[in-house]
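The structure follows.
What you see is the complex with one protein chain gone and the rest in place.
The block that comes next holds chain A.
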Amino acid sequence: MGGSGSRLSKELLVEYQDLTFLTKQEILLAHRWFCELLPQEHRSVEESLQARVSLEQILSLPELKRLIALHRAAVKIAMQSAWPSACNTANPFKERICRVFSTSPTRDSLSFEDFLDLLSVFSDTATPDIKSHYAFRIFDFDDDGTLNREDLSQLVNCLTGEGEDTRLSASEMKQLIDNILEESDIDRDGTINLSEFQHVISRSPDFASSFKIVL
């Protein structure tokens, strides 16, 4: 925690502030967090920027509940929970989130900059445009650029959970997906593309407040 060698340089901080929606304290805290996951000898600044953390390590982080004293209590509480809530076991989209934001060839590990991107998109000040863009990518389970029926049914299954009483029956699922496509598929090609998705989302004022992690 706050090791002597792991302080980000000023230029790097300014650059990150320029490229994301995060404030300086949030970036610093994210960096400290990230260093916690690395083995002790690799915690210098240069190595932390190059290192990658696997999905399993990230998922193990809910155990990390230590309070890190920082300037504002709100950021402290928010950031303390931000990491777990992005990728913890309670979030049904955890794998998709990690996959979307990862830049590694195998798409299963996050670097520090990927993590910053993640926090930036989920932050309060991110524009609805960018949030809806990433939401589309998260919901696109087969990564083909459109939401087809399989994507939608996987999405609904994630939302309702796997329990017997919460799962929707096959006919209900079909009715639901038919309704969704009827409302959002403007060009009637059987799939929802990015523009249609953004159009639907723009009519829902709920979206911005639910698609965020930090207050």
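Before moving on, here are some points about what is shown:
The working rule: contacts are C-beta pairs under 8 Å (C-beta built on N, C-alpha and C of every residue); 3 or more make two chains touch, one makes a residue touch a chain; residues count from 1.
Methods note: contacts and distances are computed from a predicted model.
According to its UniProt record, the chain left out of view corresponds to "Transmembrane channel-like protein" among "MOCS2A", "Transmembrane channel-like protein", "Trafficking protein particle complex subunit 9" or "Urease accessory protein UreF". Residues of chain A that touch the chain left out of view are 15, 18-21, 72-74, 77-78, 81, 84-86, 88-93, 101, 103-105, 107, 113-114, 116-117, 120, 122, 125, 127, 129-130, 133-135, 137, 139, 143-146, 152, 155-156, 158-161, 163, 165-168, 172, 175-176, 179-180, 183-184, 186-191, 193-195, 197, 200-207, 209-213, 215.
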